[in-house]
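Encoded as structure tokens, the structure appears first; notes follow it.
Yeah, one chain of the complex is gone here, protein chain that is, but the others are all in their spots.
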């Protein structure tokens, strides 16, 4: 059934295949009066754009977004915002090698079984190209959140076995790897070169942080802020794990260590990752996401075709040795979509809540 | 806004506070004709029930479920199934110590800020007591899935620093810790004794596996099977992380290692955890979940009250040194709710899909 | 699939069969801080209760509602409100006559075909008894709306061929027929006596008005205020038509007559029924609903049984000669559910809207 929408009050619906005529999105529920231009969205798209640097896929797409509705005289009107990106670089490639074959690690086999038919060109709907529209919608969400004092930032904290030492957000936007540790950039670039030489790929770990949220966002018991974040982040192509705060490290912690004690000047630690009982605590929301290594590599792999015959396959085309790099702006976008939705939900039900409990400093 | 429902086609809505008159659930969308008795549900509830063994909380609740609707002459009718459990062991306890204070690691502070008011007795709605209804609803989902050949099993794979060596599902239901490694049970029990002595607690890691799914369940691009699992599992009290298949280990893997190659007799590995492109592949779905250590411990902690005053707090009452143990049946239940929903969704849209692609042996 | 919930932000889910153990509802999304007691709900239920007067069914149900959750120390907490009514007057009646037969005008035949099984006792889920929970939930919605200055009132404006001359709301709650024209009460009572003698029934027309709404409620283009009202009112048992404002009379009107012109002191007429473009205009929202005559009558009718055999059937039991009478409080409840949902929706998206356009006096 319909599974291409995200959000309840700020609802994003995307459509489009990798090699079809266009990608698009509808953002329904954006409050009126927000100043919004195509340039606002384009900036976010450009960060994700393939071909931006030599470390990501060589496919060159203009990714020029067009706003089709919902904005009038430079401001949102409260009506749905239609967004469109034409696909321009669909090379008349020969897809006969994957038309009937299932590339290992890809969704070819599962799409075939689910639908009985699939647009095999470049992975069709299962391509990460779809995430361009998430970034576009996320740019609108981010603008709204900024007005609420919320800031979202993500970065690459691990590539293969290279883990960064320390997160320093100040430099994360200055390097092509979105890495928040300048010392790790050079070794990571070395690794990429090696992977390109090997025809192989590697996984990545991304950290995202959202600061400036007031306490109170998130809807127990199912639509918790952390649960919705988990879904949003796990819905990104190639994601294999999501954790909040201490994450899997919490398993070995004692309760006396993990519980974040409180003083009048703030929480003493943030093992929770900014969410308690599914509701934001006002601390920085912190999540980590694991991305698997790119499945499209030039090393031959064993597979079957759609008639059940075994065969070897090499994925041709232009691909990233580490998809995780380009996932950084997508992680930010999905985080923004979750937060803006919960901001509106909180406002709907609890707009009148007034009480004297002080908000402690983070 | 409304956040107490889970699922699209098999929709579960729960209500009830820890120390209110009752807990309840409505299961809307269960297909008709399923044989269902209170005993079916009771069996599942008994596995989760507090007071079942000395390693979990001493609160003694009969947790006797009553089916209020939707079942006639022993079979479901297709109309909503109302479920009720009366709370019986709400001791007339003195809650004055937490009425105005925020226990660290609990949702007291966030509920106060979200709603401006809270039922502080035993944590109110934020108590894990709510999960009894998830287990009840999950029992119905499990019965439906069994008829489809799907089997779900979960177990405790790590407690504190004690990791199990090998998963052996054959014994998991025979020990009070739901541990799938008999050799780990004794050391885990030792750890619990030590924690009880220390007045402290520890985290846990749980693995869940679902086998027998056909390829094709899951709805890209947002309502992916893995994304919905991530949400479902992260929505369980105390969950801090969710991973599928290789999870965070995928970060350090090479693409040539991670991608699960295929032969005519099946997949060569299962790093994906049974999901490709958000759709089940027919392999066993495998997920791991991290649970934080119980926040309710008898060691004094620093906190503030609702007027901003600093104070020390000791959580009284009956609590688990490791909440993760009782989370095992809840993990199974939430997994079942996700799968049954996606089974119905797949059936709605793709009931007519017929194709000749062979399903490979797992 | 799941079809037993109503509303997006103020979501009501009902369950229960006519002759099962209980009826229930969950109200999810009620803002916190509302003073709410069982008595508040009971008053609304008592207006709908069967057996209240000799003109409605003789089934005697206490219809005693119990609040199971979501209210603490007399106020709502923002968590879901569980409501329960035990069925007490399920006479050990012999239902063998309808077990395998399809009463004409009833849902017996359609339930059998939809589900393959049905709880035939008293109509099971298709019984109007389910509407008790709508009235209960509507009572909560009405309390919230009153705080917003919105008042909802409904009355019987036609029974069979007896149409009232003039709507006078001041007396509508003083007569057992909820008729807003005192002069029509006596002839209507005569008609009922005649129908009881004849063993027949008759239809009814109800008008509902909601005043005090600000302009701005309703979400184009599908979730318009009038569209949601149409669904809500048509979802009441026995409803056959819904109209807003001029309704079917608008067909014969000229545009110059229908369009409600405006002056600085207000609209010159209200043919629109208080909704323009799917959004409330600030005028009184006015709707009319047609209810069919009760299908359960003591005159023999022709039907078939579940094996396809033809037979004559007489519906035994205790029934209303005009179901429309008891529909009055249900119409008010459903109207309240629509309005409270749109109030919250408007607040979510447009809480910040500030503009200088004056609101004209109705």
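Which chain is which? They are A, B and C, in the order written, and residues in each are numbered from 1.
FYI, a residue touches a chain if its C-beta (ideal position, glycine included) is under 8 Å from a C-beta of that chain, and two chains touch if they have at least 3 such contacts.
All values derive from a computational prediction rather than experimental measurement.
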**Request:** Return the single residue from A:77, A:269 or A:357 that touches the missing chain.
**Result:** A:77
**Message:** Give me the subunit C residues in contact with the hidden chain, please.
**Reply:** 1-6, 8-9, 14, 102, 104-107, 109-117, 125-126, 130, 158-161, 200-205, 214-224, 226-235, 237, 239-264, 268, 271-273, 275-282, 288, 290-297, 299, 301-304, 306-310, 324, 345-346, 348-350, 353-360
**Item:** subunit B residues that touch the omitted chain in the full complex
**Value:** 8-9, 29, 31-33, 78-79, 220, 344-345, 347-353
**Message:** Across the whole complex, list the residues on subunit A that are touched by the chain not included here.
**Reply:** 1-5, 7-11, 13-17, 20-24, 26, 28-29, 32-33, 66-70, 72, 75, 77-82, 84, 114-119, 124-125, 344, 348
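Just so we're on the same page, only the chains that are shown with their structure count from here on.
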**Prompt:** Of the chains shown, whose Cα mean is nearest the mean of all protein Cα atoms?
**Reply:** B
**Interface residue overlap between copies subunit A and subunit C, same or different (over half shared)** = same
**Asked** subunit B to subunit C: how many Å between their CA centres?
**Response** 38
**Message:** Just the number, please: Cα centre separation of subunit A and subunit B in whole Å.
**Reply:** 26
**Request:** Can you check how far apart subunit A and subunit C are, centre to centre, with Cα atoms defining each centre and the answer in Å?
**Result:** 45
**Request:** Check each residue of subunit C and list the ones that touch at least two other chains.
**Result:** 8-9, 29, 32-33, 78-79, 344, 348
